[in-house]
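In this view, the complex is presented without one of its protein chains, the others remaining in place.
What follows is chain A.
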Amino acid sequence: MLDIHRDDGPDTKVFFSHSLLPSYIDPQNVSTKKKPFSTFNAQPFSHTLDLILPEEIYEIVKGHVEGTAATAKGVYARVYMKLGEVLQGDFFNEYIKKGNIMMLSEGRPLVDNVFSLYDGTLRLELDRPTYERCGLQGKPIEDGGKKHQKNRWVIEYNLREPSMTHGKKGFSRLEWACKNVLDQSLTWLFYNFNSSAHESLRAGTEPISIHHPTIHAIEPTTTKLPRTLVPRLKASDPSSLYDAEDALALHEYIGMLCLDSPRVSANDSIDPHLSRYEVPTFNGLVELATRDMVRMRWRGFIPPHFVRELFLLVRTAGLKVEKGEIHEERWVAWSAAAFGGAREWTVMQWAGRETLSWECEG
């Protein structure tokens, strides 16, 4: 065997699970511990969110999720500022102490110095020289025993703590580091969880407005996937998909739909020499049907909160189950990719309560 055939590819792990949604979901107080909501929350910053759904469900939900009448609206801003400016004046008081925002700075994870802010917690991921100059206490990132990887450190501060105010000792050290070490201007993405921020951001009356942010709306683009081969999976089927091969094949299939690959089209005829991909039939147990599917794609700085709203909206509008009615084959699939490209999740939701989720790392 040639040495080149050694399997040392990227070590991707997929955490697969089958779960049931709670029988009643209070929209004001959604569970954070149960899947798939825990899946959404585990990935704070997503840059792409895909929704795959059959055209008939799309027709029902499009009024709710697209255009000016959309119930779920999101606005994010791109802004150029220093870390120190986040911790000063109105920005700090209004957004971090009183309000709730999330921010992410540019840079590749595990390569550049990356700063993020989520739920009041400031996270600084630094390389060794910067960490040593900062004089702040942090934790080393586990390197898994890799030999040629530079050590990196993570410093975390909960900025909502009462001790995190101007004049306190710990906070002064952080300010000192921002002023003397982490003093570069960076591009940040900014999202405000306050629902009224939508208008005031555009009006320029927010504390961030002095930094001249560029404001973008998180709006979907719709791609039709006509005549797509779809395995006729029923809501009773997920429990027979526990086999690793089947679960991976289904995950790959949803990935192919998100990619808008011609290989899943019923009209596709490609030589097996060029591609041997086949829509999974799970050992011939599931038939294939030809259906018109739709892919909706949101791009932007997307928080879990936004995903959850959309998920519940699509479920209540499009996956309604009437009493006594059997709609076992209706499902939609969601997929979101995280900044840095290290994480991704996919959730497949049937009408009813069955949920399959895949959380990928690496």
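By our rule, a residue touches a chain if its C-beta (ideal position, glycine included) is under 8 Å from a C-beta of that chain, and two chains touch if they have at least 3 such contacts; residues count from 1.
What we mean here is this: contacts and distances are computed from a predicted model.
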item: Omitted chain (choose from "Glutaredoxin-related protein 5, mitochondrial", "Exosome complex component RRP40", "UDP-N-acetylglucosamine transferase subunit ALG13" or "Ribonucleases P/MRP subunit Pop8-like domain-containing protein") - UniProt protein name; value: "Ribonucleases P/MRP subunit Pop8-like domain-containing protein"
item: Sole residue of A:108, A:168 or A:224 that reaches the chain not shown, by the stated touch rule; value: A:108
item: Listed residues A:172, A:187 or A:290, member touching the removed chain; value: A:187
item: Identified contact with the non-displayed chain, of A:82, A:123, A:299 or A:315; value: A:299
item: Absent-chain interface as seen on chain A, which is shown; value: 2, 4-22, 34-35, 45, 47-48, 50, 78, 106, 108, 187, 189, 214, 239, 242, 244-245, 247-248, 251-252, 255-256, 258-263, 270, 273-277, 299-301, 335, 337-341, 344, 358, 360, 362
